Each structure stands twice: as C-alpha cells, then as structure tokens.
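Submitted below is the structure of interest, expressed as structure tokens.
Missing here: one protein chain of the complex. Every other protein chain is in place.
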Amino acid sequence: MKGLLPFKVERRAVPSGGMVLLVSLLAIVAALAVAAGLFQAYGVSPVRAYGLIVRGALGSPLGLAETVRRATPLLLCGVGLTIAFRALFWNIGAEGQLLLGAVAATGVGLFSGLPDALLLPAMFLAGFLAGAAWGLVPAILKAKLGLNDVITTLMMNYVAMYLVEWLIHGPWKGTQMRGFAYTDKLPDVARLSFIPGTRTPWLTLALGLALAFVAYILVTRTRQGFEIRVVGENPDAARFAGINQVKTILLVMLVSGGLAGLAGVGEIAGVHGMLRSSGQISMGYGYTAIIVAWLARRNPLAVIATSLFFGVIMAGGDVIKSSLGLPFQLINVFNGLILFFLIGSEVLMRYRVSWSGRRR
Amino acid sequence: MSTAPGAVIVLRGIVKRFPGVVANDGIDLEIRRGEIHCLLGENGAGKTTLMRILYGLYQPDAGEILLDGCRVRISSPRAALAHRIGMVHQHFRLVPTLSVEENIILGLDEGTGPFLNLARTRQKIERLAAEYGLAVDPKAKVWQLSVGQQQRVEILKALYRDAHILIMDEPTSVLTPQEVEQLFSTLRNLVDAGLTIVFITHKLDEVMRVSDRVTVLRQGRVVATLPTSATDKASLARLMVGREVVFRLDKARHEPGKRVLEVADLHTVSDRGLPALRGVSFSVDAGEILGIAGVSGNGQRELVEVLTGLRRATRGKVLLAGKEITNRSPREIAEAGVAHVPEERIRMGTVPNLSLRENLILKGYRYPPFCRSFFLNRRASTENACRAIALYQIVAPSDATPAKLLSGGNIQRLVLARELSGSPCLIVAAHPTYGLDVGATEQVRQILLKERERGAAILLTSEDLEEILSVSDRILVLFGGEAMGTLKAEEADLGEIGLMMAGTRQTEGAA
Partner (left out) sequence: MGWETWVIATLARTLAYGTPLLLGTLGEIYAERSGVLNLGVEGMMIMGAFSAFAVASTTGNPWLGILAAALVGGAFSLVHAFACITLKANQVVSGLSLTMLGLGLSGVLGRGWEGKPLPVPLGEITVPGLSAIPILGPVLFQGQNLLVYLTLLLVPLLWFVLYRTRTGITIRSVGENPGTADSLGVNVARVRYLCVLVGGMLAGVAGGYLTVAYRPSWTEGMTAGMGWIVIALTIFAFWNPAMGLVGAYLFAALYHLSFRLQPWVAPELLRAMPYAFAILALVLVARGTLHKRMGAPAALGLPYTRGEE
C-alpha cells in the first residue's frame, strides 16, 4: 500500500468521555502555547498577557459583564448549531441567519407601528422567523436537490451581509446619520434592559441558558431528537426505520436558523439599538459559534461552558488592544489555532497512526 | 508435472484464506491458449477470489502461478497487465464524466509524459474496435453510454494494454438479452483473433453456449474440469451443488396454516434500471419457512426490498393476510406486522453510534410505552433492553454500549430482538447468518424455528444453499428475476435445484 508519507492512519474504536475531554483540553493548551509564542514575539510576556486577559474578562464585574455580552450570541448560535450538526447538516450560515434576525428586529422595531407592549415580543418572533427562513432555504435545497449544505449556507451569509449593507445605505438610512451608515435608533421601548451597572442585556442571556436546556432535552429525551440523531448518525438506518429525512432536516434548520436569528435580535435590541454594518453587528459570531459547538462536542449544555470560554477570549481581545496595544486580530489567530488543533486532536482520537512496515 | 501443450496459464495448489473461511482450497487449474474457459460455481465457490489472485488483487497463501510455463508472481493489477492479463470486473471501474478514450488511457504511462497524443490514441482505439468488433465512440462520455457499451470500453481498456488473456467476472449480470448476444459474438471475435478468455458465471446456458471447457468449483475446490461438448446442464448442475450430506435441522412437521403472504406477478426494477423481478408469484403460510434459493444478484435483494417497502414495485401485488401492502411506506408495512432482518445488519439495521438501548427502539420509538407525546420514556426503553438482553443472550457491557462495539453475532441478536418483539406475522430474513460464528448461526436458526412454531410466516433468503435446504419447509428458486420453480424441502433433489439456480425452469409435473 503506497502512501505519500511513511505512516498510515487507521480507524480506532470509540474514545471514552474522559479521553474526549482530555484531548479537547490539550487542543486548547496547544493553541494557548502557540499564541504565547506570538505574544513573546511582540515583546510581551505571555504570562502578563494571559493574566491581563483573565483579570480583564473575569476579574471585575464590568469585565465579566463584557464577557457575558460576547458570550450570549455565541450561546444562542452555538446551541442551534449543535442541533444542526447532530443531523450532520453543516450550517456554516449562522452568521447570515443572525444578520437576518437583526434585520427583522430592526424592521419591526422601527417600522411596524405596533403598540409598545407588543414591540419587543414581536421583534423576537420576527427575528426567530427570519433566521429560520434564512436557514430553511439551504435545507430545502439539500433535501430536495441534494445541494451541498456547506456551500449554500456560506453563500447565503454574504447575501445577508449585502442585504444589511443595502438597507443601511438605502431604504433604511438613518436620518441622523453621520459618517458610517446606520439606521435610526430604535425607540427605548424596543430596547432590552441591562444587568444593573453594566451594558449587558440579561434577557437574551436568560433565553440562551433556557434554550440550551430545552435543546438538550430535545436531543436526548424526545422523539424528534431521536430522529435527528438517527438521521445524522446513519441515514440508511433512518430510511430503514421509516424516519422522514426531509422533515427532520427542515426542522433542524428551522431551529438552528431561528436561534441564530434570536442572537441577531439580541444584538440589535440589546447592544446596538440600531442596524449597522454587518461587521459591527456580528464580529464573526456565526463563525466562532462553529468552534463553540464543535468544542462542546455537539452537546447543548456544554455550549454554555464553551460559549463562555470564547466570550472570555473575545473580551480578552479588547483588553489586549487597550492595555497592551496589540491588535484585536490576535483573537482570530487564537480561534483559528484552536479549531485547527481540535480537528487534529479529533483525528488522533478517532484514528491510530502507525508507522508502515511495522506489523501490528 | 509438465504442463500440457497449449496451456497458457497454470494454477497449482492455490490456497487463499480469509478470516473464518478458506476461499480457495488447493486449486489446480489449467487454461489453454485460445479457448473460452468457464468457471462455474455458486456463491462462495471461490471463483472470483481465484481470478482476483490471477489479476494481482490478492496474493495466494500457497501455490504457484505459471504463465507460458514460467513461474510468476503477480503482485498487483499493474503487474498482471504487464503479463498481458486483463480483467473486466462485474462492477465497472470507469469514471462517468470522462470520455471513453480518457478512461482507456487513465493511469497509463505511455512515455510521453503529461502530454497526450489524442489523435494516436483515438486511432489505436478505433483500430482495436474495428479489429475486434467493439464499436464505440471514443469521444463519447461514459455516462452517456449504455451498460453494454460501457462493458465494451472495459474490454477495450484491457486490449489497449495489450492483454491477451481476458478474465470476465459475471459479465452478463448487467446486460439486456440483446447485449448478451453482442457480447457473445464479441467473445468469438476475440478468440478468433488469438485471445484466451476466462469467463466466470453461474448460468448454465452461457456455459453451454459459449465455452470450450468448463471448470466447476464448489466450496473452494475444483470438482471437475471438462470439455463442454462432453457434458450437459444436468450433470453440471449436479456437480455445482452436489454435496455429500445435507444436514437437516430437527423440526416439527409443518402444519399448513392461514395464508399470510401472497405475492402476485411482482415486477420491479434494479438500481440500474434493468428489470430485477419479472413476474414473481408465490405465497407463504403461517408457520411455514419459504427459502429463496439462487445465486446472489438474481433478484433476491430487490424482492426483499419490495416486500419491506424500500423499493417500488412497478407491477404486481403484495398482500399481507389479505390486505394489500404493495408500495406502502416502510413504516406502514412494519406497523402491519412485517419484520425485516436486513442483509446489511450494520449499515441498515443499526445506528452504530447510538446505544444498544436506543437501537432496540429504532422502530418502536414512536409508540407507547416508549413514547408519550413528545418525550421518550427512558425507563420503558431500559426495561425493554434488559428483557431483550436476557431473552436473546446479547453479550454487551451494558445497555448504554454503542452498537458499533458489539460483535457481529450480538448485533444480529439485537436486530432480532427488535424485529421480533412485536410478534410479527411475517418475518423477512435476508442472509441472517452471514458472517456469524457457529454458535450465533445456530442460535439464529433456532430463533427462526421458534417463530415458525409460534405461527409466523418466514421468508428466508440466503446465499448458503445448505442453510436454505436445512431450515426451509419449501424452496423457491430465483433466476434472472423469475421464479424457476418451487419444491418441498424434504423432497428436494439437488440436481433439480442446481438446474433451476443456473437457469432452467422446473419441468411441469415436478413437486
């Protein structure tokens, strides 16, 4: 068996839960180590840098609030992604679904003319539906036409992005706009209240935590969850068992897109108060959520922990920018490294690497 | 031992073992130059394995290969081609989106580096095509060609590489009758031009029509090698399936019960669009096991799929206890009381990453007690799992063990536990003991017999003729998608079965 390299990669049986955790931690440590090297290259002691990050993100109530603020959309998107990934639907489109939720929320908030009491609930509902609809398109394309889910969800992200750009430069251009484009501010009644003393909305956080539990129960304890898992693990067996795969995929993307849409509502109603350029609404939340869901091994409850972790990292990015003068982009390096080490470690778990020429 | 004059290939004492089975058990074979030599045998006889050794896909554990009197080692298909041996596989090795000429030169190093001289290639292809009567358009894309034409491309591939020995593995299994005729005349052209052909088949008609000599293999050994003119179908059939002793299981006499399954004039189409079932009719009564015998690839799989709702019937009816279930969904058929023990137990019958407990409710999860409104009742499924483990003696660390960690035998026990839990009235068991060890095989057969006693109707397909003979009450033989005949198992004459399996319809007036 000629390969290109002097070793072979072969499958191994199931890794234990403890092994999975250990390997995940190793991936994180490896990424931290490489990032430390980068810090060093800039003349900053990694210890000092990490210390600053931890203190800044977790050490003070304000810092913690910032962390949570970043973690909330990651939580919502991440939970949705775990469900999509369970059905083996590669939803790379959380970013676009989030933006659609933001658009819908803004539209309802600014233009619907609904009475005050109904405004926020309507925004949430609209955001969920918009995100769900944006997610359903690739789902239908895959279920009916067999189109690749990665590519369709990815492309939809950019369409969503330009939709936002068009809206804020065009039909929804704010009357008080100066400089960068944005819409009018949402009325106060359409804004989420903050945790006292912070600028972090609590409603979406609570929603995220609750939905994480609901999702967990859905996946592990309900009929639909069972069907989702069977479809994802073995489509042949699903067919054999008479499970309707089309319905399952549609359901999964409805939920996943809807949750990302809720994250978008949170960003509008809670954080920004207006629709802005997509780069400012979502700083890659949709993509980072992929890592969040992956690290959580598709377990919605674990997403609570992993989203918090990445919330720390993102808040840390602000810290190193302001305190150390290092670019925020270091965060992306770190994210990229973690993701890469994660898949590398997964390979180590699932496969055994043996040197060819040695008999087992 | 000197090789006979004209022998171009000599195989001596070839042995090939796989885990659990000896596929080739000391085979001596001699192929003479310029002949069409048929290798005849039923499933598992070892014919494909032997030819794969000749083509370099496998290495023999013992024995030697001589080509034109010289010992050779054929380490890979490339080496085989270097020795001018080509093979046309049963499942073509073609890239559909490339053209004929591109497929033919794929992987070839003609010394011109990356550059092609397509004109020269095309010329050579056209010359070969004309010489051997293999008309094909070199520029056509393979996906545009019919199956018969694709097969011609495969032959051309070998001829282009200067093959003078051509091995063909069940070449007519995918062809229409007209294409079969064309193939046979092509083979005659090839032989007239000096090629030698080894033809693997299980169809007696073809052997008698096309071959010069025939070697019958059975259970890894050569039973006989004869000139075709010196034998006939009946004798060959006997040689093909003959056994020393047929082991019959101890079972109670079958008292005919109510008719459970009635199949009338069933037609369906294979994945490739060719007819797979051509008007099959039969019935199964309660407390009866009907065994479907036949070489695999003659419609058994499609029959099982139609009966369980996984394939559409294009014509005909399937009635379960009088109610029509033709073309209903798998779920409806299962709800009507049909159990399916699938041929591919891991791929279709289980979800490998889910636990034993969850696999056991793969079909029943929608109904109480396993499900109450939205929620799954964990306690009920756990109890169910404990019961199943005890009843069927499933060996597993716990009910939470992922199914993929179970051995083949235990997976089958899992499948049986699940499928038989609802006391089904019809059990469709496809190759239920495939790949199982002796103990598990015995257990599965006993379970089936117990179900039979309970009054279930059982349809059994198997590649193992012995199993069919020993377990069934009645036997139906399928060939080419048609029912060749039915017999009572205890009166079954092996020669008759062999003839049916190889293409001869049962004569009128037989049992």
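By letter and in written order, the chains are A and B; residue numbering begins at 1 in each of them.
We adopt the following convention: contacts are C-beta pairs under 8 Å (C-beta built on N, C-alpha and C of every residue); 3 or more make two chains touch, one makes a residue touch a chain.
Remember, predicted model here, so these are calculated numbers, not experimental data.
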| item | value |
| --- | --- |
| Chains in view that touch the one left out, judged over the entire complex | A, B |
| Identified contact with the non-displayed chain, of B:75, B:97 or B:398 | B:97 |
| For subunit B, the residues touching the chain missing from this view | 76-78, 93-98, 102, 105-108, 110, 112-116, 118, 141, 143 |
| Touching residues (missing chain, whole complex) on subunit A | 1-5, 9, 38, 90, 92, 141, 145-148, 150-152, 154-156, 158-159, 161-163, 165-166, 169-170, 287, 290, 294, 326-337, 339-340, 342-344, 346-347, 351 |
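Definition applied: only the chains that are shown with their structure count from here on.
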| item | value |
| --- | --- |
| Subunit B - residues contacting subunit A, complex | 309-310, 329-331, 334, 340, 342, 344, 347-354, 358, 362-363, 365-366, 371, 374-376, 378, 402, 404-405 |
| In the complex, subunit A residues that touch subunit B | 13-14, 221-226, 229-230, 233-234, 236-242 |
